[in-house]
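Sharing a structure, written as structure tokens. Questions coming.
Missing here: one protein chain of the complex. Every other protein chain is in place.
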Amino acid sequence: MRNQAVKKRKFSFADFGIYALLWGYAAVVLLPLLLVLGNTMRTTRQIFQEPAGLPTSINFDSYVRAWQEASFNIYFFNSLLITVLSVLLATAVSALAAYILGRYIFFGSKFLLSFFMAGLMMPFRLAIVPLFMMLNNIGLVDSRMGVILVYAATGVPFSIFILSAFFRQLPQELAEAARIDGAGEFRIFGQIMLPLVRPALATVAVFQFVPLWNDFFYPLILLRSTEKWTLAVGMTRFFGEFQTDWSTLFAGLVITTLPLIILFLLATKQIITGLTAGIGK
Amino acid sequence: MRIKHNSTLLKLALMLVLLAGLAACSGQVVQPTEGEPAASQEEATPAQEGAAVEAPAEDVTLTVWSWRPEDEDAYNEIFDVYEAANPGVTIEFVAYVNTDYNNILATGLTGKGGPDVPQVRSYGGIQPLVEAGQLLPLDGEIDLANFPAAALKSTSGLSDGKVYAVPTGVQAFTAYYNADIFDELGLEEPQTWDEFIAVLDVLKAADYIPISTPAKDVWMLPLVQEAVGATRYGGPAFEADILSGAKDFNDPDYVASIQLVKDLQPYFPDDVNGVSYVDSKTLFLSGMAGIYLGGSFEVGFWRNEGPDMNLGAFPVPPAPDALVDTPLVPGWYDGSFGVNALSEHPEEAKEFVAWMATPEYGQLFTEKIKMMSAIPGMKPTDPLLQEFSDLFAEYPAAYMHLVDFRYGDPWGSNLMADGIAAMLLGNMTAEEVAASVQTGISQWFTPAQ
Partner (left out) sequence: MGETAKIPVEKSHRKTARGVGRSAPPWPTVAAFLLPAFMLYTIFMIWPLIQAVYFSMYEFKGLSREGFIGLGNFKELFTRYPLNEQLPRAFMHNIAFFIGTMLIQNTFGLLFALLLHGIRKGKRFFQSVYTTPYLISALIVGYLWNLMLNPLFGPINNILKAIGLEALAHPWLGDPATALPTIILVNGWQMLGFPLLLFSAGLAGISDEVREAARIDGASRWQLFTRIELPLLTPVIGVITVLTFIRDFNAFGIVWALGGVGGEPAGSTDVLGLVFYRTAFQGGIDAFGLASALAVLMFIFIFGISTLALGIFRRLEDRLT
């Protein structure tokens, strides 16, 4: 029905205006980013001489330098390991909790939901010292495991916030049917409910992934050995007290951001579907 | 309804991977922190019984932390010299980002796996570490005779007067100039304030920015005030009066020294409050500005990014009505190395910082790091740095708000920085800036009498 309605319309003057607007804003987004890309192909000296100049040649020296100087292959592995495991852990435990909190009302369920919500409002750097002291006491400083657990914990509030809303909206009949067939709560969760909120899981996972991938604060405080550092921490090596190697820094930041862009491109469709199912209806 | 069994399997598989991954992580990672750190070294020791008794003979790795990533290569070269002379000792240099360093260090000195030898801030900056007992006192432990008293004050605990770190660098702040531009316009280093203003006028008339200075990154502003105004308020004599309580910052001479910065504003870049630290350096590097008010800590930067620049330095001449009739070059001790109280190799660490107190290290430091050494008499190889060194030796003064007024909250330097920035915007007068400094500092500072 909708398709017919759309097909009837011709490419009109209004459409032209809409596309002009859309392309216009796309330029506002992309042009500044190109400026950064351009600066990765210039030396830091050139950047200082003429900050907003154009590159004179296409070269990737700074990328090579960033990759080698900052041992990016190690950092890349660490970033991937830490971020992926944190996101998986947070999403897994949140899905379990969100299912119960979203599907059932029981004594304390409302309180628990706002208890989990409170974490959303925590100032980012607030509790780093108490957190550090605790991890130190249980031997989780300078351990990737420690960072993963902390990251996963920070992902729990947001994930429960979103996932419980999704679970709440799934029709009751499915679960009932399965229950008549003798399925237990875990089977209903795992076999019926979880597959239905797959787009939501993707959404929650991606929205956790981005800030964790870019974060350098927690690993800087919680990790000691350089061989455990992440890409974002590696980037801070290019920031001197008074001298910054801009060219290498930007190349490094481009390398760091690329995986995110790819991930996001792959996941956009899932995210839109996920969000639509969660908040649209 | 589409209920696929395979997707549940997928999820189970993911969970398994996750669990396996976590287990693998904990296996690799937690162990070293759980067990005694020495355990890993025992394996490497061939004769176990002997090693247990004579521990010091073992190979030792000392970790050094710093906030200067730009010095990583230079420090590694310096430490190579120590390693060569001390077989069995390995020095590992780890640099962290300056802006988060205080935080990293405070936590790093709390737990295991921290540095053995951390680079620590001077003056007020070292006090929280001292008060928390995180550094070992060094008096009587190592020979500090090479340092002047002022240097040792920069690393002493305020409450107990003990020395907690070996000072390494000293900074001075004055005027750089682009000698090519000066030649082109037939200018010479000014000897008097009138000549200084005449130079600025010529530069301005020739469409150069006379003085490149930032007012967006406000931390430079108190330095600018010291560089142009220390003579006006009386330099070290005034500092002594402030510390004794004979004068306070509302003193008219001090107010006048702040006003000097406002008077020079026409020679700063337009919209100076929008000019960042990086911008101001760019202006000077790209030949758009004739003079840059800067520090000896920037010599390395100019050499790296502007190797073809022809640079000189001169002290800003005494201002009109100055209480001191020679120029003054403000300076401060900057950067020092202490020993972590929780270090597992305190003896080796002390030996190492003892080496940092020798002229051998001082000379290496000034050559490789391109900064002035805290040990007097070291010879920088860079002529520009030598010039700074000579100027500071001839016209010494203290960057008062860093040296004396960072021992409490708020810092004198922050109050000055915010005040001068507001003054340049026209939001505050020099009197108000001085009053703000006085109000802020008097909350925690009591003159010694």
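To keep things simple, chains are lettered A and B as they appear, and every chain counts its residues starting from 1.
To be clear about the criterion, a residue touches a chain if its C-beta (ideal position, glycine included) is under 8 Å from a C-beta of that chain, and two chains touch if they have at least 3 such contacts.
Model, not experiment: these values are computed from the prediction.
Note on the undisplayed chain: of the listed residues B:131, B:160, B:321 or B:394, the one touching it is B:131. From the options B:141, B:195 or B:279, the residue with contact to the chain not on display is B:279.
Of the options B:346, B:376 or B:408, the residue whose C-beta touches the omitted chain is B:408.
Those residues of chain B that touch the chain absent from the view are 99-100, 102-103, 106-107, 110, 124, 127-134, 215-218, 269-276, 279, 282-283, 407-411, 414-415, 417-418, 421-422, 425, 427, 436, 439-440, 443-444. Residues touching the missing chain, restricted to chain A, are 1-2, 5-6, 15, 18-19, 21-22, 25-26, 28-30, 32-33, 35-36, 50-52, 89-90, 92-94, 96-97, 99-106, 109, 112, 114-131, 133-134, 149-150, 152-154, 156-157, 160, 167-172, 175, 185-186, 189, 210, 214, 232, 235, 246, 250, 253, 256-257, 260-261, 264-265, 268-269, 271-272, 274-281 (touch as defined at the top).
Everything below uses one rule, namely that only the chains that are shown with their structure count from here on.
Each chain gets one centre point, the mean of its Cα atoms, and the points for chain A and chain B are 36 Å apart.
Every residue of chain B that touches chain A in the complex is listed here, in rising order: 1-5, 7-8, 11-12, 14-15, 17-18, 21-22, 25-26, 28-30, 32-34, 67-72, 94-100, 103-104, 106-108, 110-114, 278, 281-282, 285-286, 297-298, 300-301, 304-306. Listed in rising order, the residues of chain A touching chain B in the complex are 44-45, 48-51, 81, 85, 88-89, 92, 128-129, 132-133, 136, 139-145, 148, 174, 190-192, 194-195, 198, 216-217, 220-221, 224-226, 228, 236-244.
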